[in-house]
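A single protein chain has been omitted; all remaining protein chains appear in their positions.
On to chain A.
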Amino acid sequence: MATLFHPTAAFSTSHKLHIPSPISVRKGQIFVVRSDARMNNLISRGAHKSQTQRLLTNAVATKADNSSSSKTGHELLLFEALQEGLEEEMERDPRVCVMGEDVGHYGGSYKVTKGLAPKFGDLRVLDTPIAENAFTGMGIGAAMTGLRPVVEGMNMGFLLLAFNQISNNCGMLHYTSGGQFKIPIVIRGPGGVGRQLGAEHSQRLESYFQSIPGIQMVACSTPYNAKGLMKAAIRSENPVILFEHVLLYNLKERIPDEEYVLSLEEAEMVRPGEHVTILTYSRMRYHVMQAAKTLVNKGYDPEVIDIRSLKPFDLYTIGNSVKKTHRVLIVEECMRTGGIGASLTAAITENFNDYLDAPIICLSSQDVPTPYAGTLEEWTVVQPAQIVTAVEQLCQ
């Protein structure tokens, strides 16, 4: 049962989103987020059915209490899931507030804050002038005096202007004040390589921020984990940076009606397997899952883990997987140099070297600014074919 989505994001009416693979599987239902000739063919193929059988039994297993509610629940798009999580937290706690550019009546550049200003007022959903460093600083000051702000960067890349506040103050003040002042702030926004948005709007800030002590970083990839992580980030006493991806906002999924909050430090088992551990996050999860279909056809059994928590890494889940498969492939959208993959490679090598049968392979974007031309842009990002080749190489 394929479900078409309607692109609502500002940029995407003329562009197609390449999210061909099933993003989550519940009992008997497959939610395809995009209509694409290729995808339809896959669905009609008989072979696909048996794959889905196998995939069905290894359903997305984040929390056990999730599976029982799959018949009920409600369908929504990822940006709506974020909005729902944010709205629920704002209702629950009057100290939660939102600030950023055009988050008020405009509803946010990707509509994550849609409907919040009319409901909660212009003060709690604050439109700020254009000064990222200053409004991030404002959020920090507000957090120190008792509020729980959610600061939105219109595009993650703009938060580079807020680096001083994030690094020198947000991450530090709880520590340097001796624990006297806490900063329960959430900093979020869309990032990653989009569809021809140009180099400045295709930044992957997780590599730059990962060193900052005192902050936590998580990346959402499905409507289910987007809502759960948003709620968890708001409830956390630490500053949390929530990375969303420009191309994932229109993913559709059925999520539970009951309230749920995910853990900020846990990775998500997307597809258990035996032969190789593939670690990924955000949009690359979908490229990995598409590659996984090809790999399964070729007889491999990859284990796919969406690491979700970029700082700190969930080395427990990752370690257990490494101990099982002995082979690791990291697929990320960061640049090669100094990316999340680089740190993850180091962490795994340090902790689980004895369990590895082969050197870790890390697939990342090249160390180039993202070009505008569509074909060039596509080739700076890791593609499923490269993932398949890498697994074959690992498993020789």
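General observations
In this text, contacts are C-beta pairs under 8 Å (C-beta built on N, C-alpha and C of every residue); 3 or more make two chains touch, one makes a residue touch a chain; residues count from 1.
Note that contacts and distances are computed from a predicted model.
This complex has a chain not shown, and the name its UniProt record holds, of "Dolichol-phosphate mannosyltransferase subunit 1", "Cell cycle control protein 50A", "glutathione transferase" or "3-methyl-2-oxobutanoate dehydrogenase (2-methylpropanoyl-transferring)", is "3-methyl-2-oxobutanoate dehydrogenase (2-methylpropanoyl-transferring)". In the complete complex, the residue from A:E88, A:D102, A:E265 or A:D301 that touches the missing chain is A:E265. Annotation: of A:L315, A:A342, A:I361 or A:I387, A:L315 touches the absent chain (contact as defined above).
Looking at A:A134, A:A199 or A:A358, the residue that reaches the missing chain in the full complex is A:A134. Within chain A, the residues in touch with the undisplayed chain are 97, 123-124, 126, 128-129, 131, 133-147, 149, 164-165, 168-169, 172-182, 213-214, 216, 236-238, 265, 312, 315.
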